[in-house]
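One protein chain is absent from this view; the other protein chains keep their places.
Take a look at chain A:
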Amino acid sequence: MYTTKTSLFWKFVVYAVLIAGAAIFIVPFIYMLLTTFVDNAYTLPRPSEVFSVTPNLDNYETVWNRNNFFRYFLNSLLIAGVSMIGSLFLGALTAYAFARFHFPFKEFLFRMFLFTMMIPVVLAIVPQFTVISNLGLVNTYAGLWLLYIGGGVVGSTFFLRGFFETIPKELEDSIRIDGGGDWRIFWNIYLPLSKPALGTMAIFSFSGTWDEYFVALTIIKDEALRTLPIALMMFQGQHASNWAWIFAASIIALLPVVLIYIIFQKHFVKSGLSEGSMKG
């Protein structure tokens, strides 16, 4: 707010509230992290035990080597990575079509897209499965990629169209003068200028597919092809009371998303998120 003087007392109160708020979000994570250092946690560890641990990586080693966790980690990385790149490319391409071209039924199509976004995904999951099954892609990553990328195109188009429309058309002139066409404008103007929006989408897309559980559960049957969220649920089922292992596995699963978030965070913050969200 644009007040110039605020008394020390009120500053203190505001900081206290903000720090208390931050504590509520952070303390559970810290408690989780501390739990991963508890040895032989075959029963629910006492809080006093948890608060007096010495950091060590024993549980992480056990989890990483046991139950193919390494394998599931790579599986998820492959699935989320390809889905992210595919979604970005397809979303950008389709959004470019909507943002820059005039054609009959454009707004009608876009409204259809919008409409589908308001319908709960669960309704579509059975027919989606039958489509994949008819294509013979059950139990393959191709099937999952098609669903993630194809199913996600509506959202990413909606998100990116708004951003693309803020790019001034005059910028195209230099490319036109050089004799470049629509593709060059797409590559040399729209993509580079949309980095913040694309970065934000990259986060959403990656973390969305990395965490996705329900679709992966219906498509993937083979144990060796499982993704991390499914493996986590199975692991929790087998070691229900060994919280140290469960959280060691959980933290391994969280790392990539947190890393991506930190890497893209700067773009994300500047304009991307709010920009996209106002539209999405």
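Quick notes on this structure:
Basically, a residue touches a chain if its C-beta (ideal position, glycine included) is under 8 Å from a C-beta of that chain, and two chains touch if they have at least 3 such contacts; residues count from 1.
By definition in this document, contacts and distances are computed from a predicted model.
The protein name that UniProt records for the chain not on display, among "ABC transmembrane type-1 domain-containing protein", "ABC transporter ATP-binding protein", "Putative membrane protein" or "Phosphate transport system permease protein PstA", is "ABC transmembrane type-1 domain-containing protein".
Of A:V126, A:I177 or A:A224, it is A:V126 that touches the chain left out of the display. From the options A:F37, A:Y96 or A:Y141, the residue with contact to the unseen chain in the full assembly is A:Y96. For chain A, the residues touching the absent chain in the complete assembly are 1-3, 6, 11, 14-15, 17-18, 21-22, 24-26, 28-29, 31-32, 35, 44-47, 90-91, 93-94, 96-99, 101-104, 107, 109, 112-113, 116, 118-120, 122-128, 130-131, 146-147, 149-151, 153-154, 157, 161-163, 165-166, 182, 186, 203, 207, 210-211, 213-214, 218, 229, 232-233, 236, 243, 246-247, 250, 253-254, 257-258, 261, 265, 269, 271, 273-275, 277-279.
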